[in-house]
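The structure that follows is given in the form of structure tokens.
Here the complex is missing one protein chain, while the rest keep their positions.
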Amino acid sequence: MSMNTFGHLFRFTTWGESHGPALGATVDGCPPGVEINEEMLQVWLDKRKPGTSKFTTQRREPDQVEILSGVFEGKTTGTPIQLMIRNTDQRSKDYGEIAQAFRPGHADITYYQKYGIRDYRGGGRSSARETAARVAAGGIARAVLAEFVPDLEIKGYMTQIGPHGIEGARDMAEIDNNPFWVPSAKTAETWADYLGEIRKKGSSVGAIVEITAKGAPAGLGAPIYAKLDTDLAAAMMSINAVKAVEIGEGMNAACLTGEENADEMRMGPNGPEFGSNHAGGILGGISTGQDLVVRFAVKPTSSILTPRKTVTRSGEDTDLITKGRHDPCVGIRAVPVGEAMMACVILDHLLLHRGQVGEGLRGKIG
Amino acid sequence: MSMNTFGHLFRFTTWGESHGPALGATVDGCPPGVEINEEMLQVWLDKRKPGTSKFTTQRREPDQVEILSGVFEGKTTGTPIQLMIRNTDQRSKDYGEIAQAFRPGHADITYYQKYGIRDYRGGGRSSARETAARVAAGGIARAVLAEFVPDLEIKGYMTQIGPHGIEGARDMAEIDNNPFWVPSAKTAETWADYLGEIRKKGSSVGAIVEITAKGAPAGLGAPIYAKLDTDLAAAMMSINAVKAVEIGEGMNAACLTGEENADEMRMGPNGPEFGSNHAGGILGGISTGQDLVVRFAVKPTSSILTPRKTVTRSGEDTDLITKGRHDPCVGIRAVPVGEAMMACVILDHLLLHRGQVGEGLRGKIG
Amino acid sequence: MSMNTFGHLFRFTTWGESHGPALGATVDGCPPGVEINEEMLQVWLDKRKPGTSKFTTQRREPDQVEILSGVFEGKTTGTPIQLMIRNTDQRSKDYGEIAQAFRPGHADITYYQKYGIRDYRGGGRSSARETAARVAAGGIARAVLAEFVPDLEIKGYMTQIGPHGIEGARDMAEIDNNPFWVPSAKTAETWADYLGEIRKKGSSVGAIVEITAKGAPAGLGAPIYAKLDTDLAAAMMSINAVKAVEIGEGMNAACLTGEENADEMRMGPNGPEFGSNHAGGILGGISTGQDLVVRFAVKPTSSILTPRKTVTRSGEDTDLITKGRHDPCVGIRAVPVGEAMMACVILDHLLLHRGQVGEGLRGKIG
Partner (left out) sequence: MSMNTFGHLFRFTTWGESHGPALGATVDGCPPGVEINEEMLQVWLDKRKPGTSKFTTQRREPDQVEILSGVFEGKTTGTPIQLMIRNTDQRSKDYGEIAQAFRPGHADITYYQKYGIRDYRGGGRSSARETAARVAAGGIARAVLAEFVPDLEIKGYMTQIGPHGIEGARDMAEIDNNPFWVPSAKTAETWADYLGEIRKKGSSVGAIVEITAKGAPAGLGAPIYAKLDTDLAAAMMSINAVKAVEIGEGMNAACLTGEENADEMRMGPNGPEFGSNHAGGILGGISTGQDLVVRFAVKPTSSILTPRKTVTRSGEDTDLITKGRHDPCVGIRAVPVGEAMMACVILDHLLLHRGQVGEGLRGKIG
């Protein structure tokens, strides 16, 4: 299982299993001289950590991040930054029953077939706990971006849970006021009722998460195989349980005509302005300067209380209930993860652009 | 614009512009001793080439591929294979009018802003003509796969065009009998009428393409950041005009419950068998041995005859009609490109698995 | 300072500074199912650690390695292995005097100019302490190689110190019996006298280290830019204070004629046998199956008690004595580092060969 590294110039390698002593991220390529401390990173980890509402797993992981290297006198040195998070809640007895059977919908069976390893302790490396390390790495990226692109604002939120979309107009101010990060107070109530029912039944449900970045500069993206949208697609698809990624119109682009889909332009006071954003801020793999808009679908948590048919390592049929403390909708905690990946991709492409083209844009219009 | 290379061990670098002397792919990491010749590759290029029906651009490009290196006495040597396709139809006068204005929906403006270059000759590097090189590289991958995994069958087809999906049951035998590679004779008729109208109006429309691989071995995929689905998402999103990628249930996974989405297992004569395939053949980023199912949405061609508002390099507003010979639905010609990318990703992961884990699976069930 | 990763498929990323809380290596791409524990790694770290004789620095660092991930029930899982070594002896007062002045021969000035950082605590990231992490990673590589190539034997030793080469015939059995790892008891005595004098004067001296690998299989090496000798050259040159790398005859090859340099072949019972090994076991970048022979020159420690002219951050001339506890000849402790790098390169190329060509050799002779 090589290939635990993400990024071109701003690169992080995550390591660790859900029930080992620790997990973390080795962040390489962070520019020097940027202010970083553990508190700045902890903010984002707290957003992702379990047990913040009744709609997320009741596992208690404080998820305290420690910086072991790469920061001297409060600033980055340009050397690798080691971020470590100790695992404290390792009730492995919860998982004892599934040491033999493969949980349907989980990576248990594929990891076993590929590696010959059955790390039954909560999924081992395939656990979504790995995403804590990404959120920490994303915190580094955000700190750098705050210095390099002060106007950049990255925001993630849910737009659908099971059959329920957003009711009425979006109110972005509401995002931080409800456990779903949904931009609508009324929708949050509906969803709370719905997900409460799901949770009580020991069931689960999927979701759609949208991540936007306002203020990202034009010119980011390295065609052909490191287009900005290509890298965003890889970033989001690598998150546990994600089954689809959309940019701008996404799947709906299939239904449109060329007239409908065109983002027309007119000169504004500071350069070209677009009349719409079907493209999600990316043309030919390069950012236009408009809002970047990415969406991804998260499948329902595979761990449910209804028995599902499966098999064991010794080849016997069995029916399995996945007990333990699980998220009824993993989409909720995927929001800060998606934000972290967006931050890492933007910073990486900012550095790539600088390396390949130089600082700033080369072609001026007008 | 570095980053023109795709793949980990089976790697290809594409080069060339739509109206330069030639384009091609430098294929590195192809295993030695595999039979390859130009005819084997030409089959796939002919499938993609323009002008095969009235529904694709009437540009006449024979797209003849030449092998310049890496093959000796009819077999691969393990050295880089250079594939060159000469550009023969370079009616650059068609493009003269747009040398100043940026075509909406195209990469004209982003390439110009990033690189300071306005290669008005049909999009230059950002032209979908680049995909001919991928199809050639994919032909190499297919030839290797034919020796390594003889039962593997990769098949691409369209499942939607504008508002029209597939009518009735799928008949995979029909795929090669119509210009849309749609698995339904009746649907092909409906689509022909619909797209004929679109074409006559000088309009365009989007589409959904599905690529499946039957017989791909279990165990492919390198978590966490080179998961099989991550690499497939990157592969498909890198294709021109693609705005979304789905694996298995895709966006629809958001609407399902854990009970609905579970792919249950029972032991069969040769190991575990799945009762369904919501996962699209991938769990935790590793193939299960089921069919791999990937879909992607292609936006409508941006070049249309209805005038669209845009700006020029000198900063003037203008309205632009994109004349010339264009595909009314670029999804059609994206089918062989998607197949090629699927082949490249599967071969790459087969080699990666061999390098990281060894030949075959390590964990046996039963 | 990105680029802290070494290797193609067996990849390690080192992190940490000489006086931070910890340093370590994130090892990615280790094959699954291999027995690993901390004791196995500690053996190699103990060989490198300071204070083992009067000829190495008297800093006391126990250099205890901890495995934080990637090993389950005593075996590798194929996931990233995090190796952490805590820094315990951080007498930073020793370094207070040099916070302003740049030590000649050290990286102080170049790191400062490049990154704007003056990490005066013992060199920070540029300290040779980083090599402890490599030795730990090399321990992983050795454990895997012990299973994959049981006959492989990697051995490092010194062949020169200052003006003194090896006296008389080599006796490889003596290597572990003296503090220089020199294959000659008599030479060890001469060197001890010589280096004792150097040490007393507060001076230092350079050295040549040779690393051999017996039993490495034929066929390793990935031409053109990851030839086995290319990667060995990079591996050794990346070690602190190394100024030259030789393969086989090395620089001396310049003086030979084609007749003298030819390694002639005759068929032996198990295939071709070479009558000599001027090539150092590598032809065209690929191993022949003969002993691999690599040498590297280490410059004298730059920290000496004789005052040297230098400048300060504020641009003043000054004369600097580097006090503190330093190795009079860093070549000694470079021996286990060179061995570790040899092990990592061999394993990496074994995996690469497997990924690109398959298991074993393809062309049989005879």
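Just so it is clear, A, B and C label the chains in written order, and each chain counts residues from 1 on its own.
Convention: contacts are C-beta pairs under 8 Å (C-beta built on N, C-alpha and C of every residue); 3 or more make two chains touch, one makes a residue touch a chain.
A quick note: this is a predicted structure, and the numbers were derived from the prediction, not measured.
Interface note: of C:28, C:63 or C:130, the residue touching the hidden chain in the full complex is C:130. Contact with the omitted chain, checked across C:118, C:142 or C:333, is made by C:118.
Against the chain not displayed here, chain B makes contact via residues 1-5, 9-11, 13-17, 20-24, 26, 28-29, 32-33, 66, 68-70, 72, 75, 77-82, 84, 114-117, 119, 121, 124-125.
Within the complete assembly, residues 9, 29, 31-33, 78-79, 223, 351-352, 354-359, 362 of chain A touch the chain that is not shown. Considering the complete assembly, chain C touches the hidden chain via residues 1-6, 8, 14, 102, 104-107, 109-118, 125-126, 130, 160-163, 198, 203-208, 218-219, 221-227, 229-234, 236-238, 240, 243-267, 271-272, 275, 278-280, 282-288, 297-304, 306, 308-311, 313-317, 331, 352-353, 356-357, 361-363, 365-366.
Following the convention adopted for this analysis, only the chains that are shown with their structure count from here on.
Look at where the CA atoms of chain B average out and do the same for chain C: the two points lie 45 Å apart. Chain centres here are Cα averages; for chain A and chain C they lie 39 Å apart.
Chain centres here are Cα averages; for chain A and chain B they lie 26 Å apart. Residue positions of chain A with contacts to 2 or more other chains are 1-5, 14, 114-117, 125.
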